[in-house]
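Below: one structure, written as structure tokens.
Just one protein chain is left out here, and the rest sit where they should.
Then we have chain A:
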Amino acid sequence: MAAPECSSVEVLTTNLNSLRTLRSSVTLFFKIIAEGPKEENSNDGEHSFPEMAAKCLTDVKNNLRDLETHVAGLTPSTVPVSLGNTGLLSLDPSPDKLPLYHQLLDCYTYVEKIHCYSTLMHSLLSGNNLKRSSVSLPLSTKRRRPAQLNHSVPQQQVDMLIQGINQMFQDMNLNISRPFGNNAVVQVTLGQVLRAVVTFRGILIEWVVVRAYNEPLVDEDGKVDLYTPSQYKVFQKVTDNANAAMLNFCSPGFSDLSVRSFFTWLHSFVSLFTDVCKKCNYHLHNHMPPTWREFRTLDPFHEECKP
């Protein structure tokens, strides 16, 4: 196996060498042509210029013949060469016809900056909130990027976090899937009360939809339905409140804690239909059960009875 390979490599090398000789002789010919006849020693230059050109041309001719004979001895490669992803480079659309790539890049940079700044701000503000005027962090700390950004964490870390939350509550079942590549989508089934779809971006919660237990989690195509709101007013309200809670719990510094507190809050809806409002002691107000849960105490309140 090794011998023919070795010989073919040798043949290829000699071919390349003859090609190089051909090119250098062609270059030499053009150089002579470009310089033209030399004027200072015109008496022998007149003779030598056409002679030299003709000599160069015969060199070129000889070298070309050599190359042709060498190339004829080459065998074309039978194994197709795999180019991998670089093969797709030829398919790349020209950016001036399609501005999508640059827009995406801008958007990505913008979001990256926002996350970066919010993390820095969070550490600054939580550091010393009493001494507001004298925030004196060294310049190098400000400039340094945080080691890990919340929206680009490894999949295993998110998986472990969700697994941990899944084991915290017996009656809440979390099912993780990744229909869009890296970012996780968690399908939550809470007792026989509700189902929710929580979309992650990295370790940040991006979007929450809450639906009734008897409403489907997947659309007609069998994919996870991320957007369709519930047809029931109760769960539309709970969806709004869940998104508010998601924003409330979000803290760039302790992102896994914020996810955990969000799911603890969501779990308190297991008694959505059975709890009475803490303030008015009734189940119904405006034909709605208490759809609001206090963030710290998880006490149930009606939308109108909120403290």
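Just so it is clear, a contact is a pair of C-beta atoms (placed from the backbone, for glycine too) under 8 Å apart; a residue touches a chain by one contact, two chains touch by 3 or more; residues count from 1.
Simple rule for what comes next: contacts and distances are computed from a predicted model.
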Name per UniProt, for the chain absent here [options: "Exosome complex component RRP46", "ubiquitinyl hydrolase 1", "Intraflagellar transport protein 27 homolog" or "Mediator of RNA polymerase II transcription subunit 20"]: "Mediator of RNA polymerase II transcription subunit 20"
Which of A:Ser24, A:Thr58 or A:Thr274 contacts the chain that the document leaves out: A:Thr274
Sole contact to the chain not displayed, among A:Thr75, A:Gln156, A:Gln170 or A:Asn286: A:Asn286
Residue in contact with the excluded chain [from A:Leu22, A:Leu120 or A:Val193]: A:Val193
Contacts of chain A with the absent chain, listed as residue ranges: 192-193, 212-214, 230, 232-235, 273-274, 282-284, 286-289
